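Next up is a structure, given as structure tokens.
Missing here: one protein chain of the complex. Every other protein chain is in place.
Let's turn to subunit A:
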Amino acid sequence: MLGRFRYGYVAPAVLLVAGLLYAPFVWTAYLSFTRYDGLESPAWIGLDNFVKLFDDAALLTSTRNTLIWVVGTMVLPVGLGLLVAVLSYDIKGGAWFRVPFMLPYALSGAGLAMVWSPILSHDGVANRLLGVDTAFLQDSPYNTLAMLLVWTWQQLGVNTLLFVVGLQSIPKEPIEAARLDGASGWRLFRHVIWPLMRPLTAVVVGLALVAGLKTFDIVWVLTQGGPGRNSETLAVTMYKETFVSSDYGYGSAVAVMLTVVTGLASYLYLKRQVTAT
């Protein structure tokens, strides 16, 4: 009696996940070995798409940009988030000091672009404020760096929040003991607080690593990977190769590469964290 319905109960979940997540995943892996334009059936061409990956100047640029995004997101929003958290977590009215950093988190990718494009544009607010005439979103790799700063502006708040929660939950005793021993400021942070915060930092940095590799939305809405193709990330390149150039096979190969890199990076990162602790 019990057994009869059991498989029926997991069926909706399994069918949805298998049909809309697993099957496309496997299908993309297959397509990466084919020439395919979406109209005629896919033609098997072995490793040609992957060979082309290594010989594609645009892909080199987007790999470099993705690398900037990865390193940048692991350093800037996380580092500054930690700084704001450490400065504010135990002072009176700390939450109020954090409000300015939380507000931008409310905006999503498209809203974010709305705010920054008039600031960064040629005749925009930033140029007038700084008294310069810079094309922030034009020259590579500076346009990627500019977008990275925009991203930092948005993401800092959520990292701060995570670190504040972490700081408030670490044991008070070691900190009190160190204070009594005369430690304060940088030394207190470096030798007492930081070691206690390491596990949480590892998680936050790990999340930033994966998010950095998958960067798409902000680039798409601010530059669409341009001008030309000089601010593309791997995720943007995948989208453009597929849906702009109709090269589904090559687009799939880029997707596979992105997946392999993400998997490998996460694995190595996790392994390092496990051996380090």
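Simple rule for what comes next: a contact is a pair of C-beta atoms (placed from the backbone, for glycine too) under 8 Å apart; a residue touches a chain by one contact, two chains touch by 3 or more; residues count from 1.
As a convention for this text, contacts and distances are computed from a predicted model.
The listed choices are "Glutamate dehydrogenase", "tRNA 2-thiouridine synthesizing protein C", "Heterotetrameric sarcosine oxidase alpha subunit" or "Carbohydrate ABC transporter permease"; the UniProt protein name belonging to the chain that is not shown reads "Carbohydrate ABC transporter permease".
Here one chain is not drawn; of A:68, A:137, A:208 or A:221, the residue touching it is A:221. Contacts to the hidden chain, counted on subunit A, fall at residues 2, 5-7, 9-10, 12-14, 16-25, 27-29, 31, 38, 80, 84, 87-88, 91, 97, 99-101, 103-104, 106-119, 121, 123-125, 128, 153, 156, 214, 216-217, 220-222, 224, 235, 238-239, 242-243, 248, 251-252, 254-256, 258-259, 262.
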